[in-house]
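Of the protein chains in this complex, one is absent; all others appear in place.
In order of appearance the chains are A and B, and numbering begins at 1 in each one.
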Amino acid sequence: MRTFFTSVWGKLVVGAVIVGVAAMLPLLAIDIPGILPGPTYTPGTLTVLAYAMLIAALALSYHLIFGVAGLLSFGHAMFFAAGAYGLGIILKLLAPSGMPAEAVFLVAIVLTLVIALVLGNLVGALALRVTGISFAMVTLAVAQAMNVMIRRNVGGLTGGEEGVRLPVDVVPDVLVGVVNTRNLYWLALAILVIVYLACVWIERSRLGHVVAAARENELRVTVLGLRPYFVRLFLFAGAAVLAAVAGIGFMLLQSSATPRISTSDFTLTLLVIVVLGGVGYRWGAIVGGIVYTLLDQRLAALASAEWIRGLPDVLRIPLSEPLFILGMLFVLVVMFAPGGIVGLSHRVTQRRGSKRDVAEPKALQDMEA
Amino acid sequence: MTAILTVRGLDARIAGQQVVEGASFEVAEHGVTALLGRNGVGKSSNIKALLGLYERSGEVTFAGERIDRLMTHRIVQRGIAYVPEDREVFGGLTVEENLRLAERGGAPNRGIVAELFPELIQRAKQQAGTLSGGQQQMVSLSRALMNDNRLLLVDEPTKGLAPLIVGTVTKALEAAAERTPMLLVEQNLQVVRALAHSVIVLSGGRVVHTGPAADFLDSDLVHRHLGVSTDEEAA
C-alpha cells in the first residue's frame, strides 16, 4: 500500500510542512492552556519549546547508540555537557585574545566540536572493547568520573557547583537577550533539523546498516569480514558530536551550564525519553523529547497549584514530584506499551489496512549480554 | 500405535530468527523415536521449542494435554525429562548436588544411579566441572532417569564420547526405554539402529520422512537426507 505520504516526496513535503509550522510559531499567538505556559510568541513559551527541541535533538543522538546500535550507554550526557561546557569555557579563554567577537565565536564552536569528537573516540574506543552490561558500566563509570571532576572544578575551568556562564560579550548580539528569544528558538529548530538529517543519513548509510546488522547478529557481520568495533566506534563518536551540537544550543539558550547536565541521571532521562517515544523510531526520540520536556514543565507548574497544596500528604507529595510521575509513567510504558508513543500510534493506524508486523522494535529483544 | 506426544505446526524463534518452522510429528507411547537430520537442521531446536526453552507457537499435546503455553518447569513437572546436548551439568556443583537438584517430587530412584553408573557414587563429592565428558554425561542421564518420567527427551547423548562410554550410555538408554518412551536425537546411526523403533527425519526445518527405523536405515533415504551412505555407517 504505497500512498503519497509514504513516498519519498510525500515524506519531504510532510517534513517541510512540520518544520515550516514550527518555524512560524514565534510569529503566531497560539495558546494551548495546560500544555504551553503562554501564547507561542512569548519568550517564556519559546524558551520552553526551544529547550524541548534541543532535548529532542539530544535524544535523537542517543537513539543512534541505543536504538540503532543496540548499545546501552549511561554516559551520553557527558557529550552534551562537553558541548555546553566546552563552548562556555573556550569562549571565556578566547575572549581576551583580541580576535574579533565573530571569529572567537566560530573558533569556539569548531573547537568544541573537535573536543567532542576526540572525547567520543576516546570513550568509545575504551567502552566498545566490551559489550552488553559491561559496556554500560564502563560508560557509567567514565561519565561519573567526568561529573565528579566537573563538580570539583578540576583545573579551575568548570566552576564547580556554580557551573559556567556564557560570556555574552563574544556571542553575536542576535543570540543574546530576551528580545532575541525567537532567534534562539529558530536556532534550536535548526539544530533539531540538522541532527535529524544527520541521523537519517547515518542510518541509511552502509555504516548504519552494518551497525544495525551487528546488533542483530554480531557473528554474521564478522563473517562478512567487517569489524563491528570500528563501525560502532564511528557511530558512537558521531552521536557524541551530535550531542555536543545540542549542548552548544543549550548553552546559548540557557546562558549557563551546571554539573546537572553531566550526571548519569541526565542520561537516564534520555533513556526514559527514547523508550517513552518508542525505541528504534527516529520520530520516537523527537516526540519523546518534546512530550517529556513539556510534561516535566507542566508537572512542575502543577506542583505549585492551589488545589494540590490542599490535598492530604499521601496525594500531595507524589503529585508535586514531576520526576516521580514521569518515572512511574515510564515504568507503565515499559510494562504495558513496548514501542512507546510512536509504537502505539502505529498499532492504531495499522489495525486496518496492511497487516504489517508491529512487533516491538528489535533493539529490545536481544541485548542480554 | 498411539502417541504420547503430538506436535502440530510448531514454530520457534530465537532472537527474532526462525529456528523451527511448522514442524509436525508424533512420538510413540512405547519405545524410542529417533529425530534425525543433518547438522543445523533444527533437531535440538525442536526439542528446546517443545520444552518452552525457545519462544514458540503451535500445538504440542502431551498425554492428551496441551503444553504449548506452559512454562518449562511446568512441562517438566508433567513427567518429561530432558537430557540436553552438551550435557549441561552444573560444573560448580558437586555430583551429589547435581543429582539432588534434579530430584522431582515422588520418590526419586537413587538406586538406579548406583546400578547404571556406580562410579558416580564414589565421586559424589567431586565438582561436576572436573569430571570427564563421559562422567558428565552419566550425571546428566542420572538426573533424568532417577525420576518417574512419562517421556524422555535425549539430545545427542553419545556426542564426543569414547567408544567404550558410548556402549555404557547406549545400554543405560536401552534399559530406560523399556519403561519410558523416548525422543532421541542422535548422529551415531549404530546407536539409532540399536535403540530406535521409528524415525522422524528433518530437512530444511521441516519433517520430510517418518516411518519404522529399520526400513529407513536400510534404504537410500539415509544418503539423501543425512548425507551418509549405509556403508559409511558401519565405519
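Descriptive notes on the structure:
By definition in this document, contacts are C-beta pairs under 8 Å (C-beta built on N, C-alpha and C of every residue); 3 or more make two chains touch, one makes a residue touch a chain.
Criterion: contacts and distances are computed from a predicted model.
Look at the chain that isn't drawn here: its UniProt entry, checked against "Class F sortase", "RNA polymerase sigma-70 factor, ECF subfamily", "ABC transporter permease" or "Glutamyl-tRNA(Gln) amidotransferase subunit A", names it "ABC transporter permease".
Only one residue in the set A:L12, A:I35 or A:A145 touches the chain that does not appear here, and it is A:A145.
Only one residue from B:G9, B:G22, B:G40 or B:G91 touches the chain missing from this view: B:G91. Checked against the hidden chain, the listed residues A:L271, A:I290 or A:V342 yield one contact partner: A:L271. Within the complete assembly, residues 51, 53, 71-73, 76-77, 82, 84, 88, 90-93, 97, 100-102, 104, 143 of chain B touch the chain that is not shown. Remark: the residues of chain A touching the chain excluded from display are 72, 126, 129-130, 133-134, 136-138, 140-142, 144-145, 148-149, 152, 264-265, 268-269, 271-272, 275, 317-318, 320-328, 330-331, 334-335, 338, 364-365, 367-369.
To be clear about the criterion, only the chains that are shown with their structure count from here on.
Chain A and chain B have CA centres that are 51 Å apart.
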